[in-house]
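Every protein chain except one is present and positioned as in the full complex.
Order as written gives the chain letters A, B and C; numbering starts at 1 within each chain.
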Amino acid sequence: MAEIIWGLATSHVPSIGAAMDHGKTADPYWKPLFDGYGPARAWMAERTPDVAVIIYNDHANAVGLDLVPTFGIGTAASYEVADEGWGRRPVPHVTGSPELSAHLVGELVDAGFDLATFHRLDVDHGLTVPLSVYCPDPGESWPCAVVPVLVNVIQYPQPTAARCYALGRALGAAIRSFPRDMKVAVFGTGGMSHQLAGARAGLINSAFDRMFLQSIESEPEKLAALTREDYIREAGTEGMELIMWLVMRGALSDRIARVHDTYHVPASNTAAALALFEDLGGS
Amino acid sequence: MAEIIWGLATSHVPSIGAAMDHGKTADPYWKPLFDGYGPARAWMAERTPDVAVIIYNDHANAVGLDLVPTFGIGTAASYEVADEGWGRRPVPHVTGSPELSAHLVGELVDAGFDLATFHRLDVDHGLTVPLSVYCPDPGESWPCAVVPVLVNVIQYPQPTAARCYALGRALGAAIRSFPRDMKVAVFGTGGMSHQLAGARAGLINSAFDRMFLQSIESEPEKLAALTREDYIREAGTEGMELIMWLVMRGALSDRIARVHDTYHVPASNTAAALALFEDLGGS
Amino acid sequence: MTEARDNYLNDLTATRRGYAINRLCASLTDPDNRRRFTADEAAYCDAHGLSPEQKRAILDRDWTGMLDLGASIFYTFKLAVLDGKSMQHLGGVFTGMSAEEFTAALRAGGRRFG
Partner (left out) sequence: MTEARDNYLNDLTATRRGYAINRLCASLTDPDNRRRFTADEAAYCDAHGLSPEQKRAILDRDWTGMLDLGASIFYTFKLAVLDGKSMQHLGGVFTGMSAEEFTAALRAGGRRFG
């Protein structure tokens, strides 16, 4: 049976990827952020999964205006890196795991999650930046296959935090029921507090972010009970992305151990964080 | 508050539309089918809704291979008639009700249904044939606005019958909570037993169809308990479409009265039926 | 020609295998594409990335072979219509009958199983 070995929560700010792509990680602006990643990266490098299930949102690249799914899952053998308007990131394409994807779709649809399936998907910074946070120097190819799980966070109404947590619980069970010896890591991406547009642009709420970083480990139900309006008020219109961390948390078992975390302001217009949890098993 | 006044279950076979489009409804092949529609059409013509919520599936026209949602809902002001490979049906375009659509999306997403939203949607025979069954001579425009609700039935795994019935229950509550005086009809489309491909092509199971036609009124829970495999075995790979009748039935209140029904074999390769229910209110 | 299985379940494995062939058929919802296909079927297949087997099934109108290669009847029917063939014709192909026999079987109440 497949096993979930760790869960990573991380911001997916485009400029974090750009800093790596353009060799700026040692610049004074970026060094504190990347220094903070160090211990997590070293720990993960010793524990390469076979597949990473990456929960992320598309940012007006592969998902357009015509058809916006609430939840989606990639089912392809391969995913190209999206051109988001400024050329493709110089990182490897992403290899899929169509067998695991098909298993997850079957289990999740039967559990009452109304997923959209993507046989074709160009993955944007929401997915590739977390891969770079995990593995800064992939060389010719990423160290593991990937199953993308998409959450609509840019069109209102988004799924509730409670629904995201429920999806995570079902996703974890579905992964663990895959009848193959396989090590799986789960990524929850986006956040922390930020708002790009409007008079509240530039909003950072470190108190809320610190609370969230703590509670995601020990009290996910509390975070799942927050409303859409709570997230907007406290974390900003784009801080809403934090609901994707709850999908990751839901997929992990109840027994987890925090390996490392880091919090930094700012990465562009965003509070950026990383939190890494070892899954001790026995859900 | 909006009110659901009736529910119509009907097959949506392309050739039923073609028979009307080409003036063949009095031909010996077609006359029995269209005669069967008569009493229902007369009753509905006296009870024009403001909006019809039409549950249907796309047949490889507006929904492609790249992105297949389990459930979707149209949110546009207007929908074009699809070219399915043999030119567009000569029927009016479909006017939407974007305010009702937005209300339904809000209520259903909050109720944990993971809908995909369609701002642009060409509607195929799955939607336009039921409109023609209801209203054979629309003239310049259909008598009511339409909110399309899409169910994936052509890619496995489809949502379970139980999930479709649950969607219907939530859809009914969401319609009734729309704060506007509005009469709504709900259409469940597709079926009855049929199979287009494979050695079992041409399958008709009248015993199952008659049971389904009866139970959709009085025992929808029994039909909701049938598995995907049950539907395939009894009703054929395309008879699976009957799960969409359960969305309609779920949206009606518990107190309904059968106005009329009819059953005919064949319409092309399909057993065709219509069942009309008045909603007596008080869910 | 190929013999049909009882049922074709258009599952994710099938739709992934049949992606190119389904995509070609889907493109026939556009009248310009219908003209282009008719003008040079083989070139159209190549432009849509069909495998040699998929291309052969399309050019030979091997309706059962298309399904075995992962295509869905809802896609391949668009090609049949372009050929002026009905769903009854396809039904006959899948069941080893002529279109007339198949139509007669339906008019007699349909085919029964189990």
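Going forward, a residue touches a chain if its C-beta (ideal position, glycine included) is under 8 Å from a C-beta of that chain, and two chains touch if they have at least 3 such contacts.
If you're wondering where the values come from, they're calculated on a predicted model, not measured in any experiment.
Colleague: What chains on display are touched by the one that is not shown?
Modeller: Contacts of the unshown chain, counting the full complex: A, B.
Colleague: From the list A:Lys31, A:Arg200 or A:Lys222, which touches the chain that is not on show?
Modeller: A:Arg200
Colleague: With the full complex in mind, choose from B:Ser15, B:Thr75 or B:Thr128 the residue touching the hidden chain.
Modeller: Considering all chains, including the one not shown, the answer is B:Thr75.
Colleague: Which candidate, A:Ala26, A:Ala45, A:Ala60 or A:Ala225, sits in contact with the chain we can't see?
Modeller: Once the missing chain is taken into account, the touching residue is A:Ala60.
Colleague: For chain B, which residues reach the chain that was dropped from this view?
Modeller: 75-77, 98, 101-102, 105, 117, 119
Colleague: In the whole complex, what residues of chain A lie against the chain that is missing from view?
Modeller: Residues of chain A in touch with the missing chain: 59-61, 64-65, 82-87, 154-157, 193, 195-206, 232-233, 237, 265-266, 268-269, 271.
By definition in this document, only the chains that are shown with their structure count from here on.
Colleague: At what distance in angstrom does the C-alpha mean of chain C lie from that of chain A?
Modeller: Computed value for the inter-centroid distance: 40 Å.
Colleague: Indicate the whole-number Å distance between the mean C-alpha point of chain B and the mean C-alpha point of chain C.
Modeller: The mean C-alpha positions of chain B and chain C differ by 26 Å.
Colleague: If you average the Cα atoms of chain A and of chain B to get two centres, how far apart are those centres in Å?
Modeller: Centre separation, chain A to chain B: 37 Å.
Colleague: Can you list every residue of chain C that touches 2 or more other chains, as numbers and ranges?
Modeller: Chain C, residues with two or more chain partners: 11-12, 15, 19.
Colleague: At least two partner chains per residue is the criterion; list those residues in chain B.
Modeller: Correct list: 65, 68, 155, 157.
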